[in-house]
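Note that one protein chain of the assembly has been removed; the remaining protein chains are unaltered in position.
Then we have subunit A:
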Amino acid sequence: MTTEITVPTDLWEGDTEGVITAWLVNDGAEVAEGDLVAEVMVEKAQYEIEAPATGRLGIAKEEDEVVSKGSVIATLEP
């Protein structure tokens, strides 16, 4: 089953949009549940996004793309 990586709704206060500043794993690589995979910046503060499951990473939002809470930024294929 494909798992979506979304921006957690409690990652930062308020509903401000953020930007993906770095992917810390290559597109197509295998990642394990709990791995740090990306960084999102909101008003000069950075937040970490972890993989919610184990699988092959498919990046949906590249660096510099704007994201909101709940945005799907990647998928994980088992």
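As a convention for this text, a contact is a pair of C-beta atoms (placed from the backbone, for glycine too) under 8 Å apart; a residue touches a chain by one contact, two chains touch by 3 or more; residues count from 1.
The rule we apply is simple: contacts and distances are computed from a predicted model.
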Chain not displayed: protein name in its UniProt record ("Xylose transport system permease protein XylH", "Iron-sulfur cluster-binding protein", "RsbT co-antagonist protein RsbR" or "Alpha-ketoacid dehydrogenase subunit beta"): "Alpha-ketoacid dehydrogenase subunit beta"
Where the missing chain touches subunit A, by residue: 19, 21-26, 29-32, 34-37, 39, 41, 44, 46, 63-64
